[in-house]
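For reference, the structure I am asking about is given below.
Presenting chain A:
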Amino acid sequence: MKKLIYLLLVSLLLTGCNEKGTHIENTTTHDTVPLEKTLDSNEHVKLAVALLHEEDLIVGIRVNTFSRFQKKKIAKKINKELKKEYPDLEVTVSADSKVLLETDKLIKKGDSKNYQKKIDDIKSIAKEQT
Partner candidate 1 sequence: MKNGVLTFSSMPSLYSTGVTAGPLEKKKSVFAEQFDKVYEDERCDLPTNEHGHKQLMYDAVMIALSKEKKTIDKIDFFLTGDLVNQMTPSSFTAHELGIPYIGMFAACATSVSSMITAALLADAEQARWLIAGSSSQHNAIERQFRYPLEYGSQKGATCQWTVTAAGAVLIGQHKEGNPSICCATVGKVVDMGMTDPLNMGAAMAPAAMETLSCHLKGHKKTIDDYDTIITGDLGSNGFKIFKALANESGLSHTKNFRDAGEEFYGNDPSFNAGASGSGCSAAVFLSDVYKKLQKREYKRVLLIATGALLSPLTYQQGDSIPCIAHAIEVTMDGVSVN
Partner candidate 2 sequence: MEQEKYAHLEKELSPKTPILKNVIKAFLVGGLICLIGQFIALFYITYFDFTERTASNPTVATMIFISMLLTGFGLYKKISQFGGAGASVPITGFGNAVVSSAIEHKSEGYVLGVGGNMFKLAGSVILFGVFSAFIVALIKTILVKFGVVSW
C-alpha cells in the first residue's frame, strides 16, 4: 500500500518536468518571434499552441503541474504581454485544455478556409470559462 503511494508521488514528480513544446501556426504577415519568445520564456508554460489568423491570435497553453493553481493568472499575464507585442490583433490566451485541444485540432486539419468560424467558436469557449 505504501509502495503504491510512493510510486504515485514519484511519477507525479517526474511528470512535473516534461520537456517544453511550442507550436505556432501563422497565416498572417506578423512576426512570430516575439510570440515564441514570450511563450518560451515563461517558466510555467509546459506546452503551447498558437494560431495567428487574420485579426486573431489564439493561444492555448498547458502549465506545469504545480503552476496549475495559478493557471488563470498565468494566462492573463501572457495575454497582457502579447497584447503589447501585437497591438493590432485580438489576443485570446487560455489555460483551459479545451482551447489547447481545439486549436491543435484546427491547425492539424490545416483547412485555412474554415479557420474563422472555428476561431470564433474557440474564442467563445475561452470567454465562457472566465
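Quick note on selection: all candidates are chains of the complex that A comes from, given by their letters.
Quick notes on this structure:
Here is the rule we use: a contact is a pair of C-beta atoms (placed from the backbone, for glycine too) under 8 Å apart; a residue touches a chain by one contact, two chains touch by 3 or more; residues count from 1.
Just so it is clear, the structure is predicted and the values come from calculations on it, not from any experiment.
Although all of 1 or 2 belong to the complex, chain A touches just one of them, candidate 2.
Touching candidate 2 in their complex are the following residues of chain A: 1, 5, 96-99, 101, 121, 125-126, 128-129.
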